[in-house]
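All protein chains of the complex are present and in place, except for one that has been dropped.
Lettered A and B in written order, each chain numbered from 1.
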Amino acid sequence: MPNAINIALIPLLPLAGFLLLGLFGKKIFKNSAGIIGTLILLISAGLAIYTAYGYFFDYGKVNDVYQKLIPLKYTWLEFSKDVSIDMGIILDPISAMMIVVVTFVSLMVHIYSLGYMKGEERYSTYYAYLSLFTFSMLGLVLSSNIFQIYIFWELVGVSSFLLIGFYYDRPSAVAASKKAFIVTRFADLGFLIGILVLSFYSGTLDFNTLIQKLTSPESSELKTAIASSFLGVSALTWGLTLVFIGGAGKSAMFPLHIWLPDAMEGPTPVSALIHAATMVVAGVYLVARLFPVFALSAPDALSIVANVGAISALFAAIIACTQTDIKRVLAYSTMSQIGYMMFALGVSKYGGEDGLGYTASMFHLFTHAMFKALLFLGAGAVIHYVHSNDMKDMGGLRKHLPITHITFLLACLSIAGFPLLAGFFSKEEILLAAYQHNAVIYWIALITSGLTAFYMFRLYFSIFWNKAYHAHGEHHGDGGVAMMLPLLLLAAGAVFAGYIPFGHFVSTDGKPLESEFHLSFSIAPVALGLIGILTAMWLYKNENEKPAKLAASLSGLYKSAYHKFYIDELYLFVTKKVLFNLVARPAAWFDKTVVDGLVNFTGNTTQDISERIKGIQSGKVQQYAIYFLVSAVVLALLFIYVWKG
Amino acid sequence: MMQPGLYHLLFISAALFFIGVYGFLTRRNLITMLMSVELILNSVNLNFIAFNKYVWPQRLDGVFFTVFVIAIAAAEAAVAIAIIINLYRSHQSIDVENAEELKY
Partner (left out) sequence: MNLLLLIGLPLLTAVGVLLSRNTQQVRSIAFAGSALQLILALALIYFFQKERAAGAVAQMLFEQNYALFPSLNINFHIGVDGIAVSMILLTALVVLAGVLVSWNVEKMTKEFYFLLILLAMGAYGFFISLDLFVLFFFLEIAVIPKYLLIGTWGSGKKEYSANKLALMLMTGSSLVIVGILGMYFGNGEHKSFDIIQLSQAGISPAVQKLFFPFLFIGFGIFTALFPFHTWVPDGHSSAPTAGSMFLAGISMKLGGYGCLRVATYLMPQGAQEYSSWIIVLSSIAILYGAFATMMQWDLKYMNAYSSISHCGFVLLGIGMLTKTAITGAVMQMVSHGLMTALFFAVIGMIYERTHTRQINEMGGLMKVMPFTMTVLFIAGLCSLGLPGFSGFVAEMTVFMGSWQNADAFHRIATIIACMSIVVTAVYILRAIGQVAMGPIKETYAGLSDASWNEKLAAIILIIGIVAIGVAPFLLNDLIKPGAEIIMNKISGK
């Protein structure tokens, strides 16, 4: 059986690291913060791998089916007998896989940052934030309770906010961090209401009970949840769609993606960890976590997932072809790849062969973490070298940065789906799942895979080939061991991760899934990928006029793609003009003039009246005496003639 | 010899009362006003005595009250004169028109 303490330590060690470095980092661990953070994470990663190994090969399987284990559960906040927020640990194939991914990539980033962030003024703060993020992300993937996942969901959000705004004296970084937080917060509103809906109908917040109650056909909870409807859509579909909105926000799905490109203002290793490999796939993970409910009880909600994923994949790929900031290209590529994972889940069904999409999605999540982290760290090395994010300032770097160049190339090939590399296997599986269940999405996916190959190699050729690079300033080449070791390890992952028989471990129902390989099926995507690569090579290998001409000939499309289809402007209009000027300003005005005005009016009126009648109080004794006398007489007359008896 | 009846006394007391009121309202000199107040009080005293004598001759309440009123009037006069003296010190006058600071 799993050792609960071992597993609990996986997230708790980084938390301890955060507290240690956050409270004492500035004074005591000024220079050793990186080493301490890395060592803590090394232990954590070791425990994670140990746990995952134990789960997959030792105790996880009962009668050939992977079980959902809850080794630890602690009531944190009890609302009623059945409804409570528990702090627990869930151990199932996807969480076991995720803790390995998170700790591994995080460890790589920790090591890489030892070199990349060296000499940074807020070095210890940086490591504290990294530890905080790692803690939150691990807590998220291990959550056994839907409210627990929401808690860690918010915590990863704030760690992301802190890390994007790490260079807090740059206004652009501050703006980006605010944007990221507010956009995801807006999506989380959906998540929160979704939780309220789901918990109301299922009468629980616990994942296992919730899934059980909302999937078994006999359960009365499921019947009420489907029967009660709002605007003609069942309450269950509403709940799941709202939860998905939360997932879409975190995973930068269209149209909630606008924060992700801006989030690249953070330090590059952070982008690799948070905005490529781990946090942004939280949405995918959330849908996967609730997948049985989606697939068995609310297929409508699942088709929303599929469509949003497909649209995002294509949309982001088109934008990625036009961007010149290398990190933004990678950001859009991330969005596109997450779109892949999303629609793979969306087209999947529950159980057996039909559940291929689910397996494929998780598989892609796994391989994507490897090659995308590698791409970001490689981009980091490049940026470290040329001190610029813009690909116009780069070119011909292959001689200057040989190791970066090779690893970057491998990652590009992997993401482009070059045969026998990791990305190839997972992408083939996704395409196969789409082909089996949804023709439209299959075609979108196919086009996107061609575009992916194109923009990745546009990036690759623009950085490492194209014009010759004239180095100026200091020459430090590839960077130290700290920066190169993660690149090499991740490159190994990007090449070999595809050979893991993923279906054996991760499937919808826990039973092993044998994915067979059709050579004939792979011809189309591979051919498209090659066309993409060759086009990119033709356009960008050497400095020439062709790209500019092409852009000019496609001016309308190019321009709108370059401006990200004006989605940002649209948001700005809605928030600035509509919310700010039409809601907030009138609210403040109303408060100042109407509500406060009424209060002041009451005060002023009282004052006015007293101003008018104060003349009676003249200070003349004899006048008072007359008032007194007249009143006494009047009263006497009244008593005598009016109020008799 | 003709004994004065209750109405005679009440008439005198009413006359005294209104003379006092008139004096209080029209005179500007504080001392005179004080005297007017005394007239009013004494008219009340006269009423008490008259009613005591003609309505309940066997009881003494009216007499007691009269004694009370006289005592209070003496005290009042003392206080009032003290006030008037102080007023004179600060205003160099005992005209009531000059003592009107105590207003709104």
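Quick notes
Following the convention adopted for this analysis, a contact is a pair of C-beta atoms (placed from the backbone, for glycine too) under 8 Å apart; a residue touches a chain by one contact, two chains touch by 3 or more.
Everything numeric here is computed off the predicted structure, so don't read it as measured data.
Within the entire complex, contacts from the absent chain reach the displayed chains A. Only one residue in the set A:F24, A:Y50 or A:F200 touches the chain that does not appear here, and it is A:F200.
Only one of A:V481, A:V583 or A:L629 touches the absent chain when the whole complex is considered: A:V583.
The missing chain, though absent from the display, is touched by one residue of A:S80, A:S220, A:S520 or A:S555; that residue is A:S80. Panel shows subunit A; residues 26, 75-80, 83, 85, 147, 150-152, 154-155, 158, 161, 165, 168-171, 174-175, 177-178, 181-182, 185-186, 188-189, 192-193, 196, 199-200, 580, 583-585, 587-588, 590-591, 595-596, 598-599, 603 of it touch the chain omitted from the view.
We take it that only the chains that are shown with their structure count from here on.
The geometric centre of subunit A is 94 Å away from that of subunit B, both derived from CA atoms.
Residues of subunit B that touch subunit A in their complex: 21, 24-26, 33, 96-97, 99-104.
Chain contact summary for the complex, subunit A toward subunit B: residues 614-615, 617-622, 625-626, 629.
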